[in-house]
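Missing here is one protein chain; the remaining ones are kept as they sit in the complex.
In this document, chain identifiers A and B correspond to the written order of the chains, with residue numbering beginning at 1 in each.
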Amino acid sequence: MSSNGLVIEAENMVKRFGRFVANDNLTFSVSKGEIFGFLGANGAGKTTAIRILCGLSRPTSGKIRVAGYDVYTETEKIKRRIGYMSQRFSLYEDLTVIENFRFFGGIYGLKRAVIMERAQNMLSRLGIKHFENTVISELPLGIRQKLAFSVSILHTPELVFLDEPTGGVDPITRRQFWEMIHEAAASGITVFVTTHYMDEAEYCNRVSIMVDGKIEALDTPEKLKTKYQAQNMNEVFLKLARKTN
Amino acid sequence: MRTIFYIVQKEFIQVFRNRMMVLIIFLMPVIQLLILSFAVTYEIKEIRLYITDNDNSVSSRSLLRQFKSSPFYRITGEGNNAAEGMENIRKGKVHQMICILPGFEENLVNGAPARVQVINDAINGSAAALMNAYTVSIIGNYNAGIIAETAPEAQPAVKINWLYWFNPELDYKTYMIPGILVLLVTIIGMFLAGMNVVREKEIGTIEQINVTPIKKYQFIAGKLIPFWIIALFDLAAGLLMARLFFDIPILGNIPLIFLVASVYLIVVMGLGLFISTITNTQQQSMFMAWFFLVIFILMSGLFTPVESMPQWAKNINVINPIAYFIRMIRMIMLKGSDFPDIVNPLIYLTFYGITILSLAVWRYRKTT
Partner (left out) sequence: MVILFGMPLVQVLLFGFAITNEIRDAKVSVVDPTPDAVTHALRNKLFASGFFIESEILNSQEEIAENFRKGESKMVVIFENNFSGKMERGEHPTVQLIADASDPNTASMLVNYANGIISEFNREQRAASGIPLIIAEPRMIYNPALKGVYMFVPGIITILLMLVSAMMTSISIAREKELGTMEVLLVSPLRPFNIIAGKVIPYVLLSFINAISILLLSYYVFGVPVKGSVLLLLAESILFIILALSLGIFISTIANNQQTAMMLSMFAMMLPTILLSGFIFPIENMPEVLQWLSLAMPPRWFIQIIKSIMLKGSGISYFWKETLILTFMAMIFIVASIRKFKIRLA
């Protein structure tokens, strides 16, 4: 944790794939305990940015620190302090719920007893204790997503990245999912989340909107709505997207 | 250490949860060993012979009786028209034709060489050479009989006798079973390890692992150990079968066999893992693994003797782990070779294994 209370500091972050610029000079910061919404259309460069911040991909240039560590040289230290839920579903479908918890907890170096205690806790809070020994592939998508999120914060990271966690999930489950996010934030975990659903943006403390690899706007939902004279975030987004086209 | 344990545990659960995979890993090799051991033989059970006798004399019939009474030959046709025999060979009904020309007996009586044509279907060169050798040796024996009758004093100047050590009955199974064992263990090891990492890439779960603080070597080790154990288990089952069903002698030290196998498996699985770190789909990785495997198998001396290969082919075999392993396992099982006899190739394999594993660890990228 850096001294200034910022969990992510990105300054002129650039990622190029050949000639294509996926992230064009992104500058932003996220402070501790915040729910930071990272919005943008498909292909705007959200996933690329997340992958850089998680240490899965190397940036082309820019000064970036996550959890107080440098993304060029200290990725392994970063990895110990973050959680990640990728866009592609990434629990093992042929393992049971509890086996997934045990495996991921295990490679984070948690003690067996700790894993079991936390897993039981999370499952009972989700009300799905009876699925403990069910193989993931037999569970509905909504439950899988909640489990994937639980697994990603099992090791109590400082910061968790959620890449479109609610894609394809029904409205009720989405609501429950956001309750989980708020609970996590309340317990001190910073949440960095991307989404397509603009109503979800309203739940965030601050949002940034990316268009074609650039951050076009960054502020609290309230201020953005005032600035762009919009009823809701959806309008804000449409106005921004049209402006560039 | 604990991290590695968790990966190993996970891999085992995944393997055992897939019914089909369990069958393939544990039952298939056993069945294959049972079936294939009988299949791989050059021993000729029966030569299908066509006889053309254009002399039709006492002598020619007497010579041909040698073939008719031999259990190795089945006479599938007889006549005085060589063209018909050739037609039979062409149809694949007959392996060999013996053709006695007119004047056979006359020559023999006059002390002139009497010629007999032996025509072999030589598409399978090695089988043809063997069949031909049988036939020629029967004629040779028949000759010796004539000599003993007509000129008993003309004994050969030098006597020859021979012994076949380690396998006096020349049982081909004894030779091939260790080879087939090697083959089965290799396929299991290389493919299971090789496909595994790519599979996680393809499904996407590898990302989830890459964001954890896991060390590269821990990941590779965790992937290696489960399949290493499975392959060694298969080897043990195979050895047991070889002993019980085929009565294959295991002259050497069994722990030594496992030591050699453990080192060898690290090499092949390391190769598999290395391939899977440089490919993106299981299909690619399978194709590459298959490519090397077929070359390695066919050049390893499993089916054909390494000695007869040209020098450059022997040079290629320097990087062929299967060649080392087959040689060592045959030496230990069939000849009772001991540690000092195989220490050189073993050291080499160890070195090879370390190199290839380091390469795999180095090539495995958590960050792209």
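Worth a mention:
Definition applied: a contact is a pair of C-beta atoms (placed from the backbone, for glycine too) under 8 Å apart; a residue touches a chain by one contact, two chains touch by 3 or more.
Just so you know, these numbers come straight off a predicted model, no measurement behind them.
Touched by the hidden chain within the whole complex are the displayed chains B. For the chain left out of this panel, the touching residue among B:1, B:39 or B:244 is B:39. Here one chain is not drawn; of B:136, B:240 or B:254, the residue touching it is B:136.
Of the listed positions B:20, B:58 or B:244, the one in contact with the omitted chain in the full complex is B:20.
Contact with the chain that does not appear here is found for just one residue of B:182, B:273 or B:331, B:331.
Although one chain is not displayed, its contacts with chain B can still be listed: residues 18, 20-21, 24-25, 28-29, 32, 35-36, 38-46, 48, 63, 86, 89-92, 95, 107-129, 132-133, 135-136, 139-140, 142-143, 146-147, 150-151, 154-168, 170-172, 174-175, 183, 187, 191-192, 195, 199, 202-203, 281-283, 286-288, 290-291, 294-295, 298-299, 303-305, 307-310, 313, 316, 327, 330-331, 334-338, 341.
The working rule: only the chains that are shown with their structure count from here on.
Separating the centre of chain A from that of chain B, both taken as means of CA atoms, is a distance of 55 Å. By the touch criterion stated above, chain B contacts chain A in their complex at residues 2-3, 5-7, 9-10, 13-14, 17-18, 203-205, 207-214, 366-368.
Residues of chain A touching chain B in their complex: 54-58, 75-77, 79-80, 82-84, 86, 88-95, 99, 102-104, 106-109, 135.
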